[in-house]
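For reference, the structure discussed in these notes is given below.
This view holds just a subset of the chains, kept in their places.
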Amino acid sequence: MTTTSPLVRLSGVHKRYGGVQALRDASLTAAGGEVHGLLGPNGSGKSTLGKVLAGSVRPDAAEIALAGEPVRIGSPRAAARLGIAAVYQQLSLVPDLSVGHNLVLGSEPGRLGFLSDRAAARRVAPMLERLAPALGDVRFDDAVRDLAPGQQQIVEIGKALLRQPRVLILDEATASLHRDQVALVFEIVRELREGGATILFVSHRLDEITELCDRATILRSGVTVAETSVPDTTPDEIVRLMVGDVQAVEREHGDVPDGPVRLRVRGLAGGALRGVDLDARGGEIVGLGGLQGQGQSELLLALFGATHATGEVEVDGEPVRLASPRTAASRGIALVPGDRGTQGTLPARPIQENLAIASIAGRSRVGVLSSRRERAAAQSMVDALAIKIGSLADPISSLSGGNAQKVVFGKWLLTEPSVVLLDDPTKGVDVGAKAEIYRIVRSLADQGATVIINSSEDRELVTVCDRVLVLFEGAVRATLVGDEITEERLVQAALRIGEGDQGAPAGEDAA
Amino acid sequence: STVSNEPAASGDGDAAGPFTIGVSNGFVGSEYRTQMISDIEDAASSYQDEGLLEDLVLENADTDVNGQIQQVRNLINAGVDAIIADPNSGSALDQVFQEATDQGILVFAIDQAVTAESVINVGIDQAEWAATSAEWLAEQVGDGGQIVAVNGISGHPANEARYGAAQEVFEAAGVEVLTTADGGWDQATGQQQMGNLLATYPEIDGVWTQDGMALGVLQAVIAAGREGEIVVTGEARNGFLQLWNEQSDDFESIGVTNPPGTGATALHLAMAMLQGQEIDESQLVDGNTLVLELEEPVTNENLDAVWSEVEGEGESYVLDSILSADDVQQFLVQD
Amino acid sequence: MTRVVAILKDPVVVAALIAVLLIAIGGILRPGFASPDQIVDMLRVASFLGIIAIGQTIVVLSGGEGIDLSVGTVATLGAILASRTMAGDDALIVPGVLLALGVAALIGLANGLGIVLLRIPPFVMTLGMLGVVGGLILVVTGGRADGRAAPALVSLVNGRDVLGLPGILLVWIVLGVVVTLVLRRTVFGARLYAIGTSREAARLSGVPVRRVTVSAYVLSSLFAALGGIAMVGYSQQVFLNLADDLTLPSIAAVVIGGTLVAGGVGGYLGSAVGAIVLTVLTSLLTTLAMPEWARIVVQGVVLIALLAVYGRQRRLRS
C-alpha cells in the first residue's frame, strides 16, 4: 500500500430527510490506492454519505474535495464526469434492457446520437470476460431480467467498473453474492487499488472488511465516530466501535426435537423445483444450503403458495392446498421474503399498518377495526422485537434495513405461525440486529414453531440451524445434522454435488 | 328526369321504382336525433306499403366526420337512389357528397346546411329561428332591458349562427347582454350555469337560451323563486311545456319549433323527385337551400291547445312538423 | 410554528384554502358570488361530482394503474334506470334506486373481473365498458330517456329542508364520513391501501388482492350510480348524456385532493375538497364576463397551477 495525498475528502456533510437527520457533520478522508471501509449499523448514514459523493443525493451542506480540488457534485452524471462510480444498495439496472445496454447505459457509445452496438460490444466484451468466473456464460444480448439476483449484482458492478473510476463506491455490493463471486470482486478491487483508485467499501460482513480494507471510517447516527487502520484493529474492536457491546450469538443446537412431524413435503415440483421431499418437526430450525440458485428461494415461495407448484404438503398431518399466500397464511405458514423492499414492506404506509396487515382480519369485528387494539398489537411487536422507531405512524420507509426487517418479522409473529419460512432474513442487516434476529428465530423454534431458513451466508446456517438440507438443481441431495454443520462441510457438500458426486457426503440421506 | 343514370339495383327503367333511400346520421346520443330517425322511418313505411320504396338503409352511429364519410360511402356502395344526411360538418363532407351526386344519387342535407352545390339543403333558417325568440324576449324586457345568454358551445357553427342572429336583434332593440355562458346544450349544465348567473347578476330581466338548456335554465330560475320577474325563452319540447303549463298564468315564455321531422319532409321530396318531378329552382336560396317556414311558436296564447295535443307523448318529445307528400309539391315544378 | 407549516403543506388544506380564496375573489368581483345562497348552490352541484369521486378515489387508491373511465356513463345509466322506474312517483323511489344500484354493481363487477382475471389494463377495460354502457343506455331507452325524478328526490336535492340546507349535502357528508371510516378503520380499507402501495408485498402478506380490487371497481360503479341519481333529482328530468361529462372531473378531483395517482396514498376528504374547488372554479369563471376561450384557458392554467403547488410539496417532502 502506498500512501498518497488524500484523493477523496468529505467534511461537514449534513443531510436531513424530513424528521431524520441522516448525516450530521460527517466526514471521510481516503487516499488513492486505498480500500476504505465505511462501517456502521443500519441507518447510520453509510449509504447517504456514499450517495452524496456519487451525486445522487444533494446534501444540505458539504465540502467535497477530489485530489485537493473542491468540487460540486450535482448529479450522478456530474459524478461520472469526475470519475466517480457507485454500486448502490438498490440495483440500478433496467431489467428489460440487455446486459450490454445496461453496462453502457448513461455512457452509450455512438455517433450523432445513434447507438453503435459494435462499439458497445467492443467496450463490453473484455468486461464480460473478466467477470465470467462469477457471471457464468452471459452474453451481451441476454436480458438482465433473466439473470439470477447474484448475476445481476455482478453486472451492476461491471457497469461501475466500465467507467474506469478513480473513486469506486461499493455499497453492500457483496450482500447478495456467494463466496466465489465475492472472491472475484475482491480480486478486481485489489487491481483497482494497485492502479491508484480509491474504493469505498460498505458491508455488514465482518470477515470481508478485515480481509479487504486498509482503513475504515465508522459512522454512528450520522456522525463520524472513528477512523482506524483495519489491519491494526481486532474484529471485536471494530464491532464495538460500530454498535457498542453486542453479545455474539453462540452456536447452540437444540437437541434434535423428537415431536411429531409438523411439515411434510413430498414431490414438490414446478419452476426450478424437481421434486423436493422434506420432513420437519416442531421446534426444529432447518436450513437450506447448496450453491446459489439451486431452488432454495423457490422452495420457500412454493411452500407459501406464492408460485405455481405441484406436490403434497401437509401441516400437522392435514394437507395444505398450495393455492395462494392467503391459504398458506390461514394454515399458520409465514414467509419473510428475500427482497424486503418489494416483497416485504408497504413502503409508503405507516409502521403500524405494516405490522398489522397479515393479522388484521383476526382482530376485526365484522370487518371493523378497533384503533386501540390495532395500536396495542403493533406496539407489542415493537416492544417484543425491540424495533427502533420514532412513531408507529411514520412510514416504514423511514426505518433502517435491520429495523424494517424486524417489522417484517413482527408482521408474521402477530399471526402466531406454526411454520416460519425465512429467505435470507439478515441480508444487509448490521451485526447487532443480526444477533437479535437470530435470537428471535431461536425463540420461535423454542415456542414450537418449525423454521425453514435460506441464507446467502454459510455462517448463518452454521449459527442457527439444527439441520441443513443441501439443494442441487431443485432437489434435496444431502443433509447435514448437528455438529456436521460447519462452513467447510457446507462448502464441500455443495461443491461435491455440483461436480456430479451423487453420493451422500455425510450424514443421513435426504428423506 | 333528374335521375339520369339510376343504379342497376333499383332496376326497371326510368322513374319507376321501387327505390332505395339511405340515411346517414353521425350522432345518436340525443332524443332529437332519435325522433328524427323515427319520423323518417314512419314516412318511409307508407311508401314501402305502396311498393314504391324497396328499402330504407340506415347508417346511424356516433361517429366523427371520417366515420360519416364512411357511412356515405357505404350508402353509395349499397346502391341507394337518394341519401338524406344530417351532416356532422358543413363542409368536410362535400367531397363524398359530390361523389354520390356524380353517380346520380340525390343528396339531401337536413339540420345542418352544407356547401356542396349538388346537395339540396332542407331545413328551417336557424338564424330566423333564433331571431324569433330573441325578438319576443326583446319585446318582453324592452329597450334598456338587461339579459344574459346561455349558449351551446362557443365556436360551434350552429351556436354562432343562432347567437349571431339573436345578438343583432338585441342590438337593434337596445337590449343589453350582460354576459354569456356556455351550457354545452346540456340541460344540467344549463341549470348550473344559470344558478351561477342568477347569484351574480341580480339585475337581469331575461335569459336567452336554446334547446334543452331552456328547461335547466327555467328550473334554476324557479329554484331562485324569480320566475315572476325574469323572462326565459323556452323550447318547444314536452318537458319544458309541462313545466310551463304548471306555472301560473302570468308566467310567459316562447317555444319556437325546430322540427325533427325535416328528415321526413326530405324523404317525401326525395320520393317525388325519384318519381320524376323536378325541384323548383326559383325557390332555392343560395342556389341549393330550401328554407322551410317556421311553425307558429308556442306562446301563452296557444299553450293550452298545444299542450293538450302533445301531452300524451313522452317528456323528450319535440314539437314536430312534417310536410306531407302533398305539401312538398309547393317546392316542385308543376307541369 | 412548524406545526402550522406542516398543516399548510397538507394538500387537503391547500385545496380548501384555494376554494375559500376562489369564493372570496368571486365575492369581490361579483357581489352575490359569496352569498350564502350561492355557496349552498355550488355545494349542491359539487355534491354530484363529490359522490362520484368517492368511487374514483377508491379505485385510484387501489393502485395497479387504477382508474375508472366509465363512471360518467354509469352515473347516467343509473339516473335513467332510477328515474324511469320511479317515473315521478315517491312510492317507487326505493325500487328505482335498488335497480340502478344492482345494475351498477354488475357493471363494476365486470370491470373488476376483466382487470384481475383477464389482466386488461384498467384504462382500457373501463374505456371499453364506457362503450358497452353507452350501448346499454340506447337499448334501455330506445334513444329516448323519458324519466322523471320522484318529488321526494327532487326536494332532497333542490329543497333546503335540513337546517336550511339541501338534504343531498347531508347525504354527501354522511357518505363522506362513512367512506373515510371504511378507509381508515376497516379490514377492507387497510387492504385497499396495502394493494395500492405494493400488490406483491400485499399478496405475500396474505391479502386477497383480487377480491379487494374487484370490490373497488364495484364500489366505484355503485357510487357513480348514486351520483347519477342525485343529479336527476337536480335536473328532475333525465336525458341521454346527463352525467357523461363527469368522468374527467372526477379524476381531477381525486388528484387535486392529493391522492397519489400511483395508488396507496390519499383519502376521500381531499377528493371532496377537490370536487368543491372544481365546481367553484367553473362557477366563478361563468360569472366573470370574459370570452369563452379565456375561460377555458384560465381554467386550464388554474388547474395546472394548483397541481404545481402540490408538486413542489411532494418534492419538499421526499
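So that you can tell them apart, the chains are marked A, B and C in the order they are listed, and the count of residues begins at 1 in each.
Throughout what follows, contacts are C-beta pairs under 8 Å (C-beta built on N, C-alpha and C of every residue); 3 or more make two chains touch, one makes a residue touch a chain.
Just so it is clear, the model here is predicted, and its values are computed rather than measured.
Across the full complex in this structure file, the chain copy numbers come to A x1, B x1, C x2.
The working rule: only the chains that are shown with their structure count from here on.
Taken as a graph of touching chains, this assembly forms an open line, each chain in contact only with its neighbours along the path. Ranked by how close its C-alpha mean sits to the mean of all protein C-alpha atoms, the top chain is C. As a whole-number value, the distance joining the C-alpha centres of chain A and chain C reads 44 Å.
Inter-chain centre distance (chain A to chain B, centres taken as mean C-alpha positions): 73 Å. Contacts from chain B toward chain C in the complex involve residues 28-31, 33-35, 37, 62, 154-155, 178-182, 184, 186-189, 191-193, 195-197, 199-202, 212, 215-216, 219, 223-224, 239, 314-316. By the touch criterion given at the top, residues 18, 304, 306, 324-326, 328-330, 335, 337, 342-349, 353, 356-358, 360-361, 364, 367-369, 371, 411, 415 of chain A touch chain C in their complex. Interface residues of chain C, counted against chain B in their complex, comprise 26, 30-33, 35, 37-38, 41-42, 45, 134, 138, 142-148, 158, 231, 234-237, 239-243, 245, 282-283, 286-289, 291-293, 295.
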